[in-house]
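With one protein chain removed, the remaining protein chains of the complex are shown where they sit.
To keep things simple, chains are lettered A, B, C, D and E as they appear, and every chain counts its residues starting from 1.
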Amino acid sequence: MIIAATLAVLVVMILAIIRAVVGPSLYDRILAVNMFGTKTVLLIALLGFVMGRPEFLDIAMVYALINFVSVIGVLRLSDAFNAKHNGPVAEPAKRDS
Amino acid sequence: MTMILGLYNYWIVIVLMMIGFYIIIAHGHLIKKIVGLNIFQISVFIFYISLGKVDGGTAPIWQEGIILYSNPLPHVLILTAIVVGIATTALGLALTVRIKEAYGSVNEDEIQAMDNQVMASQEKEPQQC
Amino acid sequence: MDTVLTLLSSFCLLFGSFLCLSGGVGILRFPDFYTRMHAVGVTDTLAAAMILIGLMLQNPDLLVIIKLMMILLMTLFISPAASHALGQAAVLNKLQPLINMNINPLEEDTSAGDKSSKS
Amino acid sequence: MLAHLPILQVIVPLMAAPACLILSRPKLVWLFTLLVSTITFFISIFLLQQVMSTGTVSYELGGWSPPWGIEYRIDKLNAFIALIISGVSTVVLLAAQTSIEKEIPENKQTLFYILYLLSLTGMLGIVTTGDAFNVFVFLEISSLSAYSLIALGKDRRALWASFQYLIMGTIGATFILIGIGLMYQMTGTLNMVDLAARLPEVAETRTVTTAYVFFIIGVCLKLALFPLHFWLPNAYTYAPSIVTTFFAATSTKVAAYLLIRFTFSIFGVSFSFTTLPMETLFLALGLLGIFVASTVAIYQQNVKHVFAYSSVAQIGYMIVGFSMSTHAGLSAMLLHMFNHALMKGALFLALGAVMYRIGSTRIDDFRGLGRQMPLTMAAIVIGGLSLIGVPLTVGFVSKWYLVTAAIDKGWWPVAGLVLLGSLLAVVYVWRIVETAYFKTPITGKDPVKEAPMAFLLPVWMLVLANVYFGIDTRMTVEVATGAAQSLFGVAP
Amino acid sequence: MRYKINLSIVLALFWLLNSGHYTYLILALGAVSIAIVVFITHRMDVVDHESQSINLSLTAPKFGIWLAKEIVVANLTVIKHIWLGNKSISPTVITVKASQKTDVGKVIYANSITLTPGTVALGLVGNEIMVHALIRENIEALESGDMDRRVSQLENS
Partner (left out) sequence: MFAVVMLAGIYGLVCASFFVAMDAVDVAFTEASIGAGISTLLMLTTVAMTGRTDHEATHKPLMAFVAVIVTGGLLIYGTFDMPYFGSADAPVHQHVGPHYIYDSIQEIGVPNMVTSVLASYRGFDTFGEVTVIFTAGIGVLALLSVARRPEDDAVMEAINDSMHEKHLILRIVIKTMIPFIVLYAFYVQFHGDYGPGGGFQAGVIFAAGIILYAMLFGLGAARRVITQPVVQMLSALGVLVYGSVGLVSMLNGGSFLDYNVLAADPIAGQHLGILLIELGVGLTVASVMIIIFYSFVGRSQFQKANKGELL
C-alpha cells in the first residue's frame, strides 16, 4: 500500500511539474511549485516507511517549513515587482443575499 | 545488459551534470549561469551519494539489530560540498547584483561589449584617462 | 486487531492516493489559476491527512506517530496561509478570475477575456 | 608545541581572520594581519628546516590515524611552497596599509584583511594537507576569498573579471571534485598516501584515467594554463594592487603544486606519463602558452595586463619543465615557481606603487616616470630583467636549469624555443622601459613624487631577493632538487 | 508575561514530544533553548494574544471536529467536480462578512474557509473576506453563516 501511495504521490509531483512548466501565469507556477513542495513532504514521509527507517520524519517537517518560507519569499518578491504598476484591487462582485 | 542495469544511475547523473554544464557555458544570462552551476554541482553530489549506497543497506544511523548500513563517508563529503555550493552561489549572486548596478545589464555579451568599447576608446585616444 | 489496523491503514493510504491523484488531475484540468487553487487545496488537506493517518496506523512507535501528527498539523496550519497569500497576491496583481457569467453579469467585462473562451 | 607546527601554520591565519572582525579598526587589523603573516612565515621556515633535516613530518588531526582521519603531511615540496606563500604574503602586507587606504573604502578595509587572511589560509591549507578532499575544501576557501578580493577593485571591470573567475573557478573546483570522487570510488580512500598505495591496483581501469583527466583539467583551470587562461589577465588587472601582487606571486603556484602532487605522488610518474600522452600534451600547451601569451602581452595598453599575460607565459615555462617528467625538469619547474614568485611580487608591487601615485597603470601614463619615480622604476626594470632571464637575476637561474633539463632530455628544439620566448619578454619589458625613460611626460601634468617608504621597502626587499637568489642559488636549488628527488623516489 | 509563560509551556511540550531522548543533558539544553527562544521572540515582539490564537477551551475540539467533517465533505465535492470536468463548475467571487471582533477570529475564519476545498479566501480587508468558490453551492453554504457563527463562538469562549 505504501508503495502505491508513493507512486501516486510521484505521479502528482510530475503533474505539478507539468503545470509549473506550462504556466501560464506566474501564480500558476508558484502554485504548482508549492504543491510540489507539499507533495515532497508526503513523499519523504512515505519513503521513510519504504526504506524501513521511519524515524527520519524531521526531514519532512523541515521540508514543509522551507516550502512555506520559499512561497512567502516568492510572493513578497513578486509583490515588489508588480507594486509599481499596481492599480486598485479588482473589485469583487457583491451579491445581495 | 548487466552493465546497463549496474550503471544506469551514473549515466543519468552524467546527463544531468552535462545539462548544468551546458547552461553554464551556453547561456549569457548571469543568473542562468549560476543556476547552471547549481545544477552541475548538485548532480555531482548525487553522483557521490550513489557511491555510498549499498543494496539492502539503510541510513547510517546506528540502531539495534541493523547490520548493513550505507557508507557514511560520501554523505559527510557532500554535506561539506553542499555548504561550499551555497557559499559560491551566494557570492556569485552578490557579484551579479553589483554587475547589474555597474553595467546596467546581466547579459554576458552586453557586458563584454561594453568592456571592449571602453578598451577600444582608450586605445584610440590615449590622452584621455 | 492487527488485521483491522492494516486494513484501515491500507484504506487510508489508498483513499489518500486517490485524492492526491484527483488533485493532480485537477491542477491540470481546471481552467484558471483560482480554480486550480481548489484542486491543490484537496491534496493539501484530506489527501495529506489520509496518507499521514495511514502511515500512523502502520507504525506502533509513539514518537513516529507524534512526528506524523506534527507534520499533519503543520500542513493544516501552513497550507491555508500559503494559499491565501498566493490568492491575495494574484488578486492584488489583477489576475482576473474566470467567473461563471450566468451568475455574475456584473463581471462580464472582466471575465470575457480569452481564458474563458478556452474553457 | 613544535610538534603542532604543521597545523598551526594553517590555523593561525584561519583563527586570526574572525578575530579581525572583533578588532574592527582597519589600522589595528592591518598590524594584526601583518603579525599573523609573519608568524606563519616563521613557522614555515621552521618547518622547512625540520623537513630538510629529518624528513617528512606527519600530523594526525583529531588523533585519528590516517586513512580514517585527516592527515597533514609536510615534505620538502610543500614546505617549500608554503614558504613561498607565507613569505610573499608577509612582504606584500608591509605595503598593504598604504595601498589599501587609497584603493578601498574605509568601511571595507577590515573585511579586506579578513579575506586576505582567509585566502592565505586556503592556500596554506591546500599545500599542507595530505587528504584529497581536504584539498577541495581549502581550495574553496582560497577561491571564495579570491573572488571577493578581486571584486573589491575600484574599476567596474573588476566585478566582471571576478564573476568570470568565479564561474571558471567553480567549474574547475567541481571537476576536481569529480576527479576526487572517481578516485575515491576506485580505491575507497581519500588519504593521499593511501591513494598512492592503492591506485596502482586499479590503474588500468578507465575510471582512474577519467579521474586523472578531470582532476588535471580542473587544476589547469585554476592554474590558468594556456587555453584555459582567459579569466586571469582581467582578474589580475582590475583587482586591488595588493591582491594582484599576492595572487600573481602565489595562487598559480598553489595550482602548480596540486598538479605536481597529484601527478607525481599520487598517480605516479609511470601512470601519468606512460599510460597517457601527457608529455607531448603538456609540452605543446606550455610552449603555446609561452608564445601566445607573450605575444599578446606585447600589445597590451595596461602594464598590469602586460604582466598578467606574462604570468600566463611564465606558467608555460613551468609546464614545459613539468612535461619533461625528469628530475631535472621538475627541479627547474620548482625553481621557477620560487623565482617567479619573487619577480612577479616585485613587479606587481612596484606597479602598486605607481598606482598609488598616479592612479593608473596604463602604459601611456608611464611617460617620464623614470625620472619622477626613479626607485620604483628601477625596481620594475630589475624585475623585468629577471623576467627576461638576464644573468645575475633569479630569472636566469630558472631559465638555465630549464634549458639544461631540456638538453639533458635531448629536447634541443625545446631549449631553443624557451630561449626564443625570452626574446618576446625583452620586447614587452622594453616597451615599458622606453615609455618610462625615453618618452617625454605629458605636459601640464603635476609632477609625480617617488612612492612612499611603505612601498619602496617591500619592493626593494623583493628586488634584492631577486638579485640575491640569482647569485647565491645554493638554498633554492638544494630545496628544489631535494623536493624533486623525493617526488621521483618513493611516495611521500 | 502571561503569554510568555504560556509560550514556554507550549514550547516545552513541543520539545518533549519531538525529542524522544530524555537525558539530563538534552533536557537542560532544551530548557536553555526555550529560554533563548522566548528571549528572541520577546525581542521580535511576536508574543501577544495574536500569536496564541488557539485557546484550549471546550469549544475548540468541537469546532475542530466540525471543521474536519466539513473538510471531508468539501473534498469529496471538489473531487467530484474534478472528474466531472470544467462544465460542471461555476467559479464565483463574492464577499462575505466576518462577524468576529478580533483579528485572530477573522484569521481563523478566513483560514477555515481556505481549508475547506472549494472555497479560498482571497483577501481580508476590514471585516470583509473576499472568497473565490469553485461552485455556487459552496457560496450558499458559506452565506448561511454557519461557519462564521461557529468561529465567533470559538472566539467568545
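Just so we're on the same page, contacts are C-beta pairs under 8 Å (C-beta built on N, C-alpha and C of every residue); 3 or more make two chains touch, one makes a residue touch a chain.
Just so it is clear, the structure is predicted and the values come from calculations on it, not from any experiment.
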item: In the full complex, displayed partners of the excluded chain; value: A, B, C, D, E
item: Contact residue for the chain not shown (choose from D:43, D:95, D:118 or D:405); value: D:118
item: Where the unshown chain meets subunit A, residue by residue; value: 17, 20-21, 23, 26, 29-30, 33, 36-37, 40, 43-44, 47-48, 51, 55-56, 58-59, 61-63, 65-66, 68-70, 72-74, 76-78, 80-81, 83-84
item: Residues in subunit B touching the chain absent from view; value: 2-3, 5-11, 14-15, 17-18, 21-22, 25-32, 34-35, 38-39, 42, 45-46, 49-63, 68-80, 82-91, 93-98, 100-101, 106-109
item: Touch residues of subunit E, complete complex, unshown partner; value: 7, 11, 14-15, 18-21, 26, 29-30, 33-34, 36-38, 40-41, 43-44, 46-48, 50-54, 103-104, 106-107, 110-111, 121, 124
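Everything that follows uses one rule, which is that only the chains that are shown with their structure count from here on.
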Remaining connected clusters, assuming subunit A were absent and nothing shifted: B, D | C, E
item: Chain labels contacting subunit C and also subunit D; value: none
item: Closest chain to global C-alpha mean, per-chain Cα centroids; value: B
item: Pair joined by the larger number of C-beta contacts - B-D, A-B; value: B-D
item: Interchain centroid distance [CA atoms averaged], subunit A/subunit B, Å; value: 25
item: For subunit A paired with subunit C, centre-to-centre distance based on mean C-alpha positions, whole Å; value: 10
item: Residues within subunit C bordering two or more other chains; value: 23, 25, 37, 63, 67, 70, 79, 81, 90-92, 99, 104, 107
item: Touching two or more other chains - residues of subunit E; value: 93, 122-123, 130
item: In the complex, subunit B residues that touch subunit A; value: 58-59, 61, 63
item: Residues of subunit A that touch subunit C when the two form their complex; value: 1-2, 4-5, 7-9, 11-12, 15-16, 18-19, 25, 27-28, 30-32, 34-35, 38-39, 41-42, 45-46, 49, 54-55, 57-58, 60-61, 64-65, 67-68, 71-72, 75, 78-79, 82, 86-87, 89-90, 93
item: Complex contacts: residues of subunit E adjacent to subunit C; value: 17-18, 20, 71-72, 75, 78-79, 82-83, 85-86, 89-93, 110-112, 114-124, 130, 132, 134, 136
